[in-house]
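In this view, the complex is presented without one of its protein chains, the others remaining in place.
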Amino acid sequence: MTTGAPHTVVRIENLALSFVSQGDIVDALKGISIDIGAGEIVGVVGESGSGKSVTALNILRLLPRGKTKIPHGSVSVLGHDVLNMSEKELQQLRGGEVSMIFQEPMTALNPVLQVREQMLDVILRHRKITPSEAEKLSLDLLADMKIQDPARVYNSYPHELSGGMRQRVMIAMAFSCQPKLILADEPTTALDVTVQAQILNLLKERARATGTAVLLITHDLAVVAQLCNRVYVMYKGKIVEQGPTRDVISKPQHAYTRALLNALPEGKKPKSRLETVAATMIEGKAAEAVSTVGMHSVQKFERFGRATPLFEAVNATVRYPKKYSFFGRPIAFQTAVDAVNVTLHEGQTLAIVGESGCGKTSFANSIVGLVPLASGELRYKGKNLAEHDEATRREIQIVFQDPQSSLDPRWPVWRIMTEPLTVGKSPSRKELRDTASELCAMVGLDPFAIDRLPHEFSGGQRQRIAIGRALSVHPRLLLLDEPTSALDVSVQAQILNLLLDLQDKFHLSYLFISHNVAVVKHIADHVAVMYMGKVVESGEADQVLTRPNHAYTRTLMDAVPTLERAFVAA
Amino acid sequence: MAEAQAPKGAAILQEAKDALVNPNNPVERLRRSRLKDITSLELIVAFTLFTALVILAVFGQWLQTHDPMQGDLMARFAPPGEKGYILGSDHLGRDLWSRAVAGLQWSMACALTANTINLFIGSTLGLIAAEKEGWARTIVRQFTDTLQSFPFLVAAIIVVVIVGHGFLPLVLTLGFLAWVVFMRVVYAEASSIFQRDYVKAARIAGVSRLSIMFQHVLPGVRASLFVVFAFHFAGLLIAESALSFLGIGAPLGVPTWGNMLAESRQYLLKAPWMLMVPAGAIVLAVITTNLVGDGIAGLSRKRGRSIDV
Partner (left out) sequence: MSSVAENAPTAKADQGDTLLSAAIPLLLQLRKLAWLLFAVSTLLFFLLRQAGDPALVLAGNDATPEQLTAIRAQYGLDRPLFIQYLSFLWNAIQLDFGKSLASAEPALAKVLDMLPRTLHLAGMAILLTASIAVPLGSWLGFKPENPERRAVSSVIFVMQGVPGFVTALILIQVFAVNLRLLPSLGYEPLDWRTWILPTCSLASFLVPSLTRVVAANVAEAMREDYIRTARANGASQMALLWRHAVPNALLGAAALIGTQFAALLGGSAIIETIYSWPGMGWLLLESIQTLDFPVLQAEVFVIAFMVFSVNALTDLVFRFLDPRLRTKG
């Protein structure tokens, strides 16, 4: 057994780990070393595939043993050599001295057991107390989580609680057995910003109060800046940089860390090009600049002129049926979009900001005709959208959030990109393929990759394909429904750059829907903030986002973790 | 962390290039091709057995050693292997091997035809119901629910008796009663595909409903249709032989597995092989088609993983 110094909670030394499946070996960790002292809050930052979650799961040996191999290295937790512990000993450790919080609050709790049962299970397993004491302890823990009505939550099933509430329960469970260490794996990624702020504060507060060490795994540098004393930066299974958070962020040493920081839209000049990780790594050479191959298409993008707004929503309202009568008629409605008024001029970007369920996606769907308006009007080029002919309506195109679901997995890229062109016409295969190559070049993809299937592309590349498809019909207005929220920060920077380039070149107008205030700040000219189906505040981006008037906008702005604010606080 | 910079620079550069623009490398493409996935032992066994059954069914006439209808009263109840009867003879001295092959032909033809009818009815209704909300969906779903909430065998027994004996009535009965599973699967899968963003994108681009149906949705449910077709084939084999066994499917005297089983009941003590031959034939055929279904399911799961995830 390796014994660490008494003040060390975790010591990982030169750990390598590979996944083995059907003869394929994938190296997930390539010799990492991490130390966490008692009561310390340490962050591990990295993008997807960096090995950060594997690191956390391996501390409790939660990875399937048959499918992982550890060629070398050691993991010592509170003096236990976890790599050589039996399953029985590990069960003592798990949830007792070390506990864990996961990303997905919606699925991390057992749906058929009450919160009560799940908490008592853990407490009675690890602590020598009577059930009634455990009951009282659970309620106290829930109260500590600033839950208004602990008794109700305690007796609820998970599905009766909101995401934020479930995550509070998870944290309460994690603290229930007085652990020395909590592993938090992206604990707030799935939550809305305002909820995220509360949860992070709670986590920090409880950890401080109980002297528990926390290992926080996240992709968000700002979250780390807000919470952690020290940070490790991971890239492709290695730790490329470590040190006190403040030093790492203000004076990054490694090229990757610098790239990651530069890729963040936060604090950069609006509409400026963001540096991308790949570009920085290839020493400043822009690897994915928009090619000039597609340039002769430019003239096809006609200008409309600035006199009237390109697009306007007047009291737009969307309702969904909520309840049906005996005869199947809807008798009660849910108002998703409530009398929304926005205006968008040509060549500009209007961002709609709001948290999940605020109605922003319903609004986008109504513009492209996927859901009908209950009342109000959508005007395009000064005329009711519904009165335009098909060809004009096609000047409005959409790019969806999820690049997995937005491309038909069975279609090659050239068919996907040119599908809109086949409507009502039947161009030859060669014409379509040529156009697809051109579009590929336009969005920064290899023009020779048009025979590939979507699964051969990464998330960012798929999003480019989706943008290419939208561009194929020479749109005037693009609806971008959270186009970067499923992507890593560095890829997000690439896509934002691409969007800005395209706007510049083709004088496109964007209706940009997002929950991410930093991104919106970077790309938008105008902003409308939506809350519960209503636009609570709108205006110039700069005005709204830096000097908000409405209380909700202020809450939203305060909740967004930023590097800047983290340092002011620290 | 200086060591990470200098020597790894080239590798990182290469990785970055790869990530940005994948070269259209033919070796890489071959490695990812579907060929690799098809080599599963289970599937090889399944298709070997299946091919054997198909060959028996198609070339049965030439593989039979005797006339399946013609008995030799001097050679009744011959045990397997005796007097030139590979699998023995029955109470009328007819060759069980030849009768089993004839039964195979009957069963395969019956199940195949019925299954095809099922496939067409079920997937058409499933697509109609999935495509759009409205009266068509309501009617189709109500109709399917009604049919499903009544035991299939009871319905089949009644209808077959009323429609009459013989190949065609039997096939039509099974064909028009047993399509529910196809409707369910197509409805579920098509509904989920209709929710995907790429279908929304096509709709926004103005692609017609029919075109979306045939270019996005149908290819999307195709893999599941193969799987259901295989498993359902086994179910129809069982249903057909059950009806024949009850004496209401195939006409009496026609060599089918069900009839053979029914005939064997009086001679369980005297000639157990009369039971074992048709029973073995049914079990073998059903297991083979189940294996094929399982294999296809595994294959499409594997491919689905590389495509959809």
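Here the chain labels run A and B in written order, and each chain numbers its own residues starting at 1.
Simple rule for what comes next: contacts are C-beta pairs under 8 Å (C-beta built on N, C-alpha and C of every residue); 3 or more make two chains touch, one makes a residue touch a chain.
Predicted model only: the values in this text are computed from it and were never measured.
Give me the visible chains that the unshown chain touches, in label order.
Result: the unshown chain touches A, B.
Of the residues listed, B:R222, B:R265 or B:R301, which one is in contact with the missing chain?
With B:R222, B:R265 or B:R301 as choices, the missing chain is touched by B:R265.
With respect to the chain omitted from the figure, which of B:I44, B:L63, B:A136 or B:L153 is a touching residue?
B:L153
Looking at the full complex, which residue from A:G357, A:G376 or A:P412 touches the chain that isn't shown here?
The single option touching the absent chain is A:G357.
For the chain left off this view, which of A:S162, A:S250 or A:T546 is in contact with it?
A:S162
Which of these touches the unseen chain: A:S74, A:T210 or A:T335?
A:T335
Applying the definition given at the start, please give the residues of subunit B touching the unseen chain.
Within subunit B, the residues that touch the unshown chain are 142, 145-146, 149-154, 157-159, 161-162, 234, 238, 241-242, 245-246, 248, 261, 264-265, 268-269, 272, 275, 279, 282-283, 286-287, 290-291, 294.
In the full complex, which residues of subunit A touch the absent chain?
Counting over the whole complex, subunit A touches the hidden chain at residues 60, 62, 66, 87, 90-96, 99-100, 102, 104, 107-114, 121-122, 125-126, 157, 159-160, 162-163, 170, 173, 192, 319, 322-323, 326, 331-336, 338, 355-357, 359, 532-533.
Please note the rule applied: only the chains that are shown with their structure count from here on.
Distance from the CA centroid of subunit A to that of subunit B, rounded to the nearest Å?
43
If we count contacts the way the header does, which residues on subunit B are in touch with subunit A in the complex?
Residues 1, 4-5, 12-13, 15-17, 19-24, 32, 138, 196-198, 200-208, 216, 219-220, 306-309 of subunit B touch subunit A in their complex.
Show which residues of subunit A lie in contact with subunit B when the two form their complex.
Result: residues 236, 238-242, 253-255, 277-278, 281-282, 287-288, 328, 368-370, 390, 393-394, 396-398, 400, 402, 404-410, 416, 419-420, 422-424, 444-446, 448-449, 451-458, 466, 469-470, 473 of subunit A touch subunit B.
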